[in-house]
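All protein chains but one are shown in place.
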Amino acid sequence: MAEPVSKRSEMSDEIGSALPKVVEALCLANEELLRRRQRRLGRHILPSREAIVGIVDDLRAVLFPGHYGAADLSDAGVHYYIGARLDGALLALEEQVRRGLLYACEHCTADCTECAHRAVAVTREFASHLPEIRGLLGSDVQAAFDGDPAATSLDEPLFCYPGVTAMTHHRIAHELYRLGVPLIPRMVSEIAHSATGIDLHPGAAIGRSFFIDHGTGVVVGETSVIGDRVRLYQGVTLGAKGFPLDDAGNPVKGLPRHPIVEDDVVIYAGATILGRITIGRGSTIGGNVWLTRSVPPDSRVTQAQARTEAFESGGGI
Amino acid sequence: MAEPVSKRSEMSDEIGSALPKVVEALCLANEELLRRRQRRLGRHILPSREAIVGIVDDLRAVLFPGHYGAADLSDAGVHYYIGARLDGALLALEEQVRRGLLYACEHCTADCTECAHRAVAVTREFASHLPEIRGLLGSDVQAAFDGDPAATSLDEPLFCYPGVTAMTHHRIAHELYRLGVPLIPRMVSEIAHSATGIDLHPGAAIGRSFFIDHGTGVVVGETSVIGDRVRLYQGVTLGAKGFPLDDAGNPVKGLPRHPIVEDDVVIYAGATILGRITIGRGSTIGGNVWLTRSVPPDSRVTQAQARTEAFESGGGI
Amino acid sequence: MAEPVSKRSEMSDEIGSALPKVVEALCLANEELLRRRQRRLGRHILPSREAIVGIVDDLRAVLFPGHYGAADLSDAGVHYYIGARLDGALLALEEQVRRGLLYACEHCTADCTECAHRAVAVTREFASHLPEIRGLLGSDVQAAFDGDPAATSLDEPLFCYPGVTAMTHHRIAHELYRLGVPLIPRMVSEIAHSATGIDLHPGAAIGRSFFIDHGTGVVVGETSVIGDRVRLYQGVTLGAKGFPLDDAGNPVKGLPRHPIVEDDVVIYAGATILGRITIGRGSTIGGNVWLTRSVPPDSRVTQAQARTEAFESGGGI
Amino acid sequence: MAEPVSKRSEMSDEIGSALPKVVEALCLANEELLRRRQRRLGRHILPSREAIVGIVDDLRAVLFPGHYGAADLSDAGVHYYIGARLDGALLALEEQVRRGLLYACEHCTADCTECAHRAVAVTREFASHLPEIRGLLGSDVQAAFDGDPAATSLDEPLFCYPGVTAMTHHRIAHELYRLGVPLIPRMVSEIAHSATGIDLHPGAAIGRSFFIDHGTGVVVGETSVIGDRVRLYQGVTLGAKGFPLDDAGNPVKGLPRHPIVEDDVVIYAGATILGRITIGRGSTIGGNVWLTRSVPPDSRVTQAQARTEAFESGGGI
Amino acid sequence: MAEPVSKRSEMSDEIGSALPKVVEALCLANEELLRRRQRRLGRHILPSREAIVGIVDDLRAVLFPGHYGAADLSDAGVHYYIGARLDGALLALEEQVRRGLLYACEHCTADCTECAHRAVAVTREFASHLPEIRGLLGSDVQAAFDGDPAATSLDEPLFCYPGVTAMTHHRIAHELYRLGVPLIPRMVSEIAHSATGIDLHPGAAIGRSFFIDHGTGVVVGETSVIGDRVRLYQGVTLGAKGFPLDDAGNPVKGLPRHPIVEDDVVIYAGATILGRITIGRGSTIGGNVWLTRSVPPDSRVTQAQARTEAFESGGGI
Partner (left out) sequence: MAEPVSKRSEMSDEIGSALPKVVEALCLANEELLRRRQRRLGRHILPSREAIVGIVDDLRAVLFPGHYGAADLSDAGVHYYIGARLDGALLALEEQVRRGLLYACEHCTADCTECAHRAVAVTREFASHLPEIRGLLGSDVQAAFDGDPAATSLDEPLFCYPGVTAMTHHRIAHELYRLGVPLIPRMVSEIAHSATGIDLHPGAAIGRSFFIDHGTGVVVGETSVIGDRVRLYQGVTLGAKGFPLDDAGNPVKGLPRHPIVEDDVVIYAGATILGRITIGRGSTIGGNVWLTRSVPPDSRVTQAQARTEAFESGGGI
């Protein structure tokens, strides 16, 4: 009695028969988005998240070959290993940068060889900054070791600390942002955000020896400026307090609207700091604080006192 | 002098010899869990996380083929591409829905063809709502662009914003939840939670043009109701304040216990809003606020003032 | 007119020609890090993140074969399945433990067979604790079901709850930490941290029936001690308030500096609890509280009252 | 001057616009083939080559766990390893056998639970013959070692000899063929044929200690019968001389039409032996011989003499 | 006593130190080959074997979606499935054809947009022939079923017969060859050659209903012409007898130098047929025959008689 099988087949066909109408509707919904893109440029034109994931993996391996690359490098091999992965990474990056530039180019039917040339120039420029990026990341790793009593060696932050992962992505993304590459920097940052819960906008300018401990929930906005030897804990927000709208009611883009954090500041877990204010050098901001005005150097800001009382049976909270 | 090798072999055997006892204990520990399931239903019966990851990937590609699907679609190809991935997704979804239904079915030895039939009906119904889901997501993408001065185009939220990822999963999961599918909706949500740090219970009803910025740490509970054009920042909780226990001391399931957030509300980073309260339309809730009572429309709620003092050298915080 | 192609080739060569100088600089930057390691030990010596991901996957499958392993086990097959994956996991773990021990070994050129022997002993000891770990995790799953009105069955926490994932990693990592294995425990924890946003230091001692709901942003520090039947919500920090520096200005490592949380405590979302203080049994800590002093049993701690006011048109927050 | 890009886009669209017509034609071409299958049975019904590749890999690992399975088994682990892979293999095999039976079933809408029951019975029966198959393969490996001066150990045939691979597949396929499973046995054989160039029809009955050296081009037909201790070299064909047609002009299927090769026969490279003839025990057939009549025991058959002459300059061959 | 480890490290370094010299020598050996290519065209210019493997897989799936594509197509889904895979295949093919054309283009710096245009035209033309290719392959499958008493259904040749695989590749490769695409057709053929042992040069013109049984070792040369309903067995060669050299001593390329095989010819295993001769229609060529002159229609050619003698004990062969 094979009915169940044939029944199921009919049932499945029931689903199949609904297909054309849904497909039609979804085609329609995407039509404008896709057609506009196709008409202007042709296919293959948007950056690819997969490609960018691969590029960042390569760059991490090139920056710290013993920790993120192969565990089994010989002394003689390191040189070749760095060169080979870097060559591949730059080739791939040039293509993604070109896509990013084409994407944002206003007059692209008129000047796309300009985009191609600029992709090469930008990639070359980016490459030349890698040693400097490596130096900054070295200072971040040292800051992590110095700032966390739980760290037992310089290798531990490199292997285990989400803050180091986030900063590696950030310093790469920030350089691309600085070079005017559209879309790609943000994609680099979001890959780290997804892996670490740390959301650093590529636009944020961050000094040496920066350490984010634990890190989940940290948000640093686009126009933030952070000095040297700053330490953040999980859940810290450096955000905008609001933003002016233009005449059409859209937010005005690009204005400085996030905090300036000077050298040697420590900000504890969950603090929310909003607006173009300045946290003076050497200040300490306590956990869970909500702060929307500047504080002078060496300030100490803490939350108002919590209330404790005896627990009454039967009550919730 | 080959001793190290043979020694090591013996050492390894030392571990191997411990195996049977541990295996025995772990078999025992899982016995009840597994036997009960086997006896009632047979194998192959639990939903598979891998399958659901694949289904959601397909559905995302079908909803935004140019961004989450293939980057290189021709105009003519979009139609086929959507159709092919949707067909595969629905076939796989039907199987997972069937497993979910069988799993929850009380009398399953008596009515599993009912489950199979319902899986088909549910999948078909789900498919027919995809264009509507696409419409809502389109409004969310627009809201992200409108609400973030850092966004430079409609493509940027689609490529980079965790809030858009979370809402894509949520609108899929919510539809399955609404159709009464057990387990699967929660699995869909948790995949997004893991990737974005945004935890939206599939039961939450969310209106059009919803925007979650940054998003890490956002929690929206099962019975939450959210209006149109609402904006949340990272770390916002819409939670339950507590829950009544039944006579056996277990929590009573299914009661409305999470907030109602009306249209055009903005809730800033880290706000914790608990219980079946109502945030009146147009209200703004400040960062880090702890709120357990309703507020009327157009309210503005902020945290008590933080305390600032001069930093005393030598002190910690 | 093929110029664009040949032009592009020249452009790419332009990037290529920059390679040697950058490679040289990056070799130099890593030289000391790598040379020191090579000289002392030889290659293949650092633990591998990929290997550890695989080991934890195996161990999860061994602990809950029906949920994290194969969905299609026969009754007869469970026994073999557990045994085979456990055998593989222990073999791989022995190697990683050996690498961890070698890494940390002060006198390693003099005693590495000691490391190898200890790796076997530690792995064997670890294996013998797996049934106990399984028992504790069983209590955690039950606590999740009991503590969340949204949970519909014991399977749901196993399939969907990040807190259960985090605790599975933690109980494995804590056992390895207890056995004195360097680096590996932290790597196990960080894999879960990345997937769940829950950051439990392997050193933390956690009792039975522990439940973390939602979980994103939870941080539990190295020397925390947590009793039985404790419940945490998202964003809770059990952290250090600061740490003494030694004469060289480095943090003194290993001192007890995180909270003790006694049995039956509930800590709500976003609470930050810092320092070696004690939260007395049965206490409830409210959301977003900042707490740096001990509270007696059955306390109820809440944030100072939030301020509500009428919303003034035109204002930001 | 971006023309190349936009030109190329148009060109690609030129291809895209041809799509619908070609798709239509190919749908039409497959319609009958597919519709017939769909109507009778429903989807999911044909065996899967990928699944069968996996099953044979599992079975090889189970038969020779040290050579085709994991290289790193502990003594204690072998037991679990064999059990786990065998359990998986049998589960998958049951499904493929069911598909094979359904495929061939004349009255399948009326009796498919019969097919399902038979799949279980067949799989169980197959499993019970695995030790016997292992025994035969053990004799084949020994024959390879004994028969090839180039073999240096019993492990070498297991690691390197295509003849051993082919026989492993064959002995599995022959058992399934013997049990009346449609399609699957031939698929098992063809996987080996592709990898080794040795084409053994699953129907061929082959005795103990069978050795095929080099093997490329060997063909053994469906109704061949081969005794013990037979040795074949590359390019040997045991084929049919022709086949009677039925009244409709189609070949009559299933008749004995291939050679019987008795014990201890050796057949050298390139010999072609056709028809239901008997090669008497202990005979030797020379290379490149074309043989279509029986030979008595202890015969020695060689090709007619080749002609040698002086090479004339300027000539080809 | 950790010496073995450190010793081994030193030993490994011993290998590493040899690296630079070997690398240098290999760079030198490839320099001319690579530099010539780079200078003329730029990178990314050679066809990719991986890409071509993917394209052929797609085309096979498009030609026989139920057998080489997804096993689980719904009736409604076939249409989309064919369209989507074909769209992808054609896009990828256009790129590979362009690379092939650029590769062979004499004046490529002067006319590469010509290559790009021709790649589009060729791909479009190729696509339009797919239904015809499908028709021819349908006749081949039928011929396999009709010609092999061991075949039990039309599905069996599609699933299991290497001859059908080889012909699918060949009919694709031949069309590309006919359209003047360099390199790619041969790569398509060699992929099948590797999998089946059947070596059909893309240039060979082959009629309808062609069947190669078993197939290992079959070689059909570039200028062969084969009629309808021809059947070949394993090891058959249709080759060149020799080839004239030009004044520089190189073989003159492109001359007709392989056999013409007319309709309804059968050629048995191992026959070697060389030179531009004609095998008249309806002829049968016996196994292992060596034939270098034309034969009239309805001929029957067999090998000279083999010699049989009694086996003398002690002798080899």
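A, B, C, D and E are the chain letters, set down in written order, and residue numbers restart from 1 in every chain.
Definition applied: contacts are C-beta pairs under 8 Å (C-beta built on N, C-alpha and C of every residue); 3 or more make two chains touch, one makes a residue touch a chain.
The model shown is predicted, which means the values in this text are computed figures rather than measured ones.
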Legend entry - Option from D:Ala127, D:Val220 or D:Ile267 whose C-beta touches the chain left out: D:Ala127
Legend entry - Chain not shown: contacting residue from C:Gly77, C:Gly221, C:Gly235 or C:Pro259: C:Gly77
Inset, instruction - Give the residue, chosen from E:Ala121, E:Leu154, E:Val225 or E:Val301, that touches the chain omitted from the document. - result: E:Val301
Legend entry - Touch list for chain A against the chain that is not drawn: 4, 70, 72-74, 76-77, 79-88, 91
Legend entry - Contacts of chain C with the absent chain, listed as residue ranges: 12-13, 15-17, 19-20, 23, 43, 74-77, 80, 91
Legend entry - Where the unshown chain meets chain E, residue by residue: 4, 7-8, 11-12, 14-16, 18-23, 25-27, 29-30, 33-35, 37-38, 43-49, 103-104, 182-183, 186-187, 189-190, 193-194, 197, 199, 201, 203, 216-219, 221-222, 235, 237, 239-240, 243, 250-255, 257, 266, 268, 270, 272, 274, 282-284, 286-291, 295, 298-304, 316-317
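The criterion applied here is as follows: only the chains that are shown with their structure count from here on.
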Inset, instruction - Pick out the pair in A-B, B-E or B-D whose interface repeats that of A-C, meaning over half of the contact pairs match by residue number. - result: A-B
Legend entry - C-D or D-E, whichever has more C-beta pairs in contact: D-E
Inset, instruction - Check the residue numbers that chain B and chain D use where they touch, and answer same if over half are used by both copies, otherwise different. - result: same
Inset, instruction - Report, in whole Å, the distance between the mean C-alpha point of chain A and the mean C-alpha point of chain E. - result: 48
Inset, instruction - Can you tell me which residues of chain B touch two or more of the remaining chains? - result: 4, 12, 15-16, 19-20, 23, 43, 72-77, 79-80, 82-83, 86-87, 91, 197, 216-217, 235, 243, 268, 270, 274, 286-288, 302-304, 317
